[in-house]
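Report on the structure given below.
Here the complex is missing a single protein chain, while all its other protein chains stay put.
A, B and C are the chain letters, set down in written order, and residue numbers restart from 1 in every chain.
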Amino acid sequence: MTQRVRVAVIGVGRLGRRHAEVIAYQTPQAELVAIADASAEAARTAADALRVERWTTDPAEIMADPNIDAVVIASSTATHAALIIAAAKAGKDIFCEKPIALDLATTDEAIDAVAAAGVRLQVGFQRRFDVPYVKAKSMIDSGVMGSIEFIRDAMRDPVPASREYLATCGGIFRDLTIHNFDNVRWLMGQDVDEVFTMGSALVDPMFAELNDVDTSVVSVRFANGSLASIESGRRAGFGYDVRTEVFGSEGALMIGYTRETAVLHYTKEGVTSDHVQWFLDRFADAYTAELVAFVQSIVDDTPTSVGSEAGRAALAMAYAAERSLQEHRPVKLAEFNRGGTA
Amino acid sequence: MTQRVRVAVIGVGRLGRRHAEVIAYQTPQAELVAIADASAEAARTAADALRVERWTTDPAEIMADPNIDAVVIASSTATHAALIIAAAKAGKDIFCEKPIALDLATTDEAIDAVAAAGVRLQVGFQRRFDVPYVKAKSMIDSGVMGSIEFIRDAMRDPVPASREYLATCGGIFRDLTIHNFDNVRWLMGQDVDEVFTMGSALVDPMFAELNDVDTSVVSVRFANGSLASIESGRRAGFGYDVRTEVFGSEGALMIGYTRETAVLHYTKEGVTSDHVQWFLDRFADAYTAELVAFVQSIVDDTPTSVGSEAGRAALAMAYAAERSLQEHRPVKLAEFNRGGTA
Amino acid sequence: MTQRVRVAVIGVGRLGRRHAEVIAYQTPQAELVAIADASAEAARTAADALRVERWTTDPAEIMADPNIDAVVIASSTATHAALIIAAAKAGKDIFCEKPIALDLATTDEAIDAVAAAGVRLQVGFQRRFDVPYVKAKSMIDSGVMGSIEFIRDAMRDPVPASREYLATCGGIFRDLTIHNFDNVRWLMGQDVDEVFTMGSALVDPMFAELNDVDTSVVSVRFANGSLASIESGRRAGFGYDVRTEVFGSEGALMIGYTRETAVLHYTKEGVTSDHVQWFLDRFADAYTAELVAFVQSIVDDTPTSVGSEAGRAALAMAYAAERSLQEHRPVKLAEFNRGGTA
Partner (left out) sequence: MTQRVRVAVIGVGRLGRRHAEVIAYQTPQAELVAIADASAEAARTAADALRVERWTTDPAEIMADPNIDAVVIASSTATHAALIIAAAKAGKDIFCEKPIALDLATTDEAIDAVAAAGVRLQVGFQRRFDVPYVKAKSMIDSGVMGSIEFIRDAMRDPVPASREYLATCGGIFRDLTIHNFDNVRWLMGQDVDEVFTMGSALVDPMFAELNDVDTSVVSVRFANGSLASIESGRRAGFGYDVRTEVFGSEGALMIGYTRETAVLHYTKEGVTSDHVQWFLDRFADAYTAELVAFVQSIVDDTPTSVGSEAGRAALAMAYAAERSLQEHRPVKLAEFNRGGTA
């Protein structure tokens, strides 16, 4: 038997626990060797369930252990950048949930630390590992779609998160739409020139109180003149919405699930299916696949496919979308270049 | 302006009235010149609505009028054969609702009269003019499906007709499944060798009292060994069912509508569409197209595409299916050849 | 028999001929009494085919005839306003293809003439009579969707029209997107506050030469803060695109056809259906229904459901969308009020 990649998971909340299970049971080339969480109870419970002997409340222990090869960071967003910097200094490969940080300056610091240390960084844009999106990207890259002229990307969460969460999450664009910012850049394979945002607080007056919006559409112009439209919602009246349409000169792709279970129910009132209502259901396989790919990149000694540049670019789009909303004008991405005027 | 085909419609019940409207408004090459119905009230009402001056309760008047070129027979089934024979003797082209008659002997008499007179006969198997079925038949004939090995044909009516109707309709196979008998023969392009029937009275005990069944499956073997399965129901729990699947060596076709209106309704409970629940909705265009084709065959002086042979063959299959059910054995179609042992 | 509404059709090009056939064969309460077209050949051919005795190249003859109750105007756009004004002065009810005119001033003149004469005007926004859209509107109005927060409306034509047509059609927003401007206003049931446009010439350099765009997205804010996004394309890589999504607090509606023919073709390469690729196929029933409704409004002496106000409002949105594109800023609809600063 060959040596497996030794991985520690930091933060075992909803998504971190999922990541830990994947490392423990679904990535044969890795082993889960330690769990860290600010809550001792959470850390111990997860360690017991996953048959891991070692747990801690102090991530510094993880960083100090030379027998740990890589870390999966799924703690609260505010801790991401410091943990990335610490792990980079300790020479560990890093998988980090999005976003790297809520602000560009801190993001740039973390990115610089990763570059200086020469470690791997993968950002948790799981959509890049989702089979339907991977297939679409592959068809686009193959040329079969011709030149891509327009992308429509829609995402609506089931219900608003708690006010506590929403007050500190950085707003709809850094928290939710950031997935779509990455998605349209990746699918189009183009840099973004400009965005314009329309947004309203329609779902809950809380969003207006937080100086945020809950319903928005961001128009995007890419460097080559192609366009995208990104719809975001803090609440889908029907449960959950993740769909993307790609329009090329030779055809179009419609990405997304209609049915969750392959059963159609016919009654006199109509034909009904259920549909996917929860991101952990929708992206279950993608959350596994992104960690399998991360481990594989370590085993193969190759770069990760979605790293620092992608993480920064998506956040810069969020900045631009916010400024457009605040200043009621189209905003160039160049305003947020490193060393730029932002 | 060229001369239009002068058509009389005999019987303006539900379907006959529909036929009369089609002749009046949707077949520019024909004109509706007379209406006959056993009920003077029904005849006059239809004539008024369709702006036809002439109506009668006596079909003999229609037959006697040399200025009438063709008749559409949509009166009760028991009258079909006599009207066909009278029209044939009068030299008129004939469109007749299915079936020609409820028994083979009478059917043969009518067919012989048509042949002797050299007039056209078209039987109202409207499915042959339905766009989805026409497209499927065309794909089969083109060879793109390879050799056809199996057909599954399903038909379930919304609710049982009245006891009065059911007692005189000839039973499920002559009344309802006869559409499917014609359909599978047409699509397969093969003569039928043998059938076997399983049937039950599950929907309503009335069917058992009438010595009939309401739920059945007829297995069909064609001359070349290919197979079909025909499912019939006197009541679809969900409203109405008309679907056909064709399995070839190179692919398969699934024919039938899921949605009626092109609207999907998403709620937290699922995704719902309506669906087609009524034969006049499902086959609206086909009921028009079959009369347009009938008129066109007169204008072009060509044979009709679905005539005596098709009408007799479908009825013979109904006879065979009944005998199989009664005698609990597979039954050869050869038992019902003309001059045969039936 | 009651008296039928006597209708003349002016302009029997592609759509006008379709309208004439509908009046001749599918609106039993109306009769087609005259045809006018600038081309004598076109007028005579149509009159022959539809068995109408009277045709002319001079619409003034139509206007002068007191026995004509109503006109259907389907001549070239440049002639619409003058014909509306003439018909109004002659006291005839008017059905006119969209748009009323290419500019707001002329539109206002025509509207004023209609109002002064007290005749009916119906504008040819056929989508308002399309069964799926009618059903969606009815569900929205019933309250079952909750409050509507967002509408996504997509329309992409099969291929660009000729350069001659495009040079005089008024640009993408007055020519094509005007259908969507009317559509989102109607579905949302709200006045429009502001629009922002992004557009590019990606399909054909001809559009840039004409100072037009071929691919665009218009963001719309309504008076109550709700939003819409309208995607337009002069060429759908896959043929034709007409789809609308309505997001409410209680659910969503997805409007549009996937399949044209109810046949799914399964092969080893996948599952395929055809899809609707032509507006006369997609809206065949709607083009009939809008004229049936127009005739019915005359018979019933009721207003038309889509008249002057709708025609002007959609054109004002087109103006605003153009100005947004030209001036690279969000534009208020108030800039185009009558007596406004536009």
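Note that in this section a residue touches a chain if its C-beta (ideal position, glycine included) is under 8 Å from a C-beta of that chain, and two chains touch if they have at least 3 such contacts.
Quantities reported herein were computed from a predicted structural model and do not represent experimental measurements.
Trainee: Among A:Y165, A:Y257 or A:W278, choose the residue that contacts the chain missing from this document, as touch is defined above.
Mentor: A:Y257
Trainee: Considering the whole complex, which of C:G239, C:G307 or C:P330 touches the chain not shown?
Mentor: C:G239
Trainee: Tell me which of B:V22, B:L104 or B:A154 is the one touching the absent chain.
Mentor: Here the residue in touch with the unshown chain is B:A154.
Trainee: Considering the whole complex, which of B:G16, B:P132, B:G248 or B:G307 touches the chain not shown?
Mentor: Here the residue in touch with the unshown chain is B:G248.
Trainee: Footprint of the hidden chain on subunit C, which residues?
Mentor: 237-239, 258-259, 264-275, 277
Trainee: Suppose we count only contacts with the excluded chain; which residues of subunit A make the list?
Mentor: 1, 25-26, 28, 48-51, 131-132, 135-136, 139, 250-258, 261-268
Trainee: Could you please point out the subunit B residues that touch the chain left off the display?
Mentor: Residues touching the hidden chain, for subunit B, are 145-147, 149-150, 152, 154, 156, 196, 198-203, 215-217, 219-221, 225-227, 229, 231, 233, 235-238, 241, 247-252, 328-330.
Following the convention adopted for this analysis, only the chains that are shown with their structure count from here on.
Trainee: Going by C-alpha centres, which chain is most central here?
Mentor: Checking distances from each chain centre to the full centroid gives C.
Trainee: Could you work out the angle of the rotation that brings the CA atoms of subunit B onto the matching CA atoms of subunit C, rounded to the nearest 5 degrees?
Mentor: In degrees, rounded to 5: 180.
Trainee: How many angstrom between the C-alpha centroids of subunit B and subunit A?
Mentor: 58
Trainee: With centres defined as the mean C-alpha position, give me the subunit B-subunit C separation in Å.
Mentor: Centre separation, subunit B to subunit C: 40 Å.
Trainee: Taking each chain's centre as its mean C-alpha position, how far apart are subunit A and subunit C in Å?
Mentor: From the centre of subunit A to the centre of subunit C is 42 Å.
Trainee: If I count partner chains per residue in subunit A, which residues reach a count of at least 2?
Mentor: Residue numbers touching two or more other chains: 237-238.
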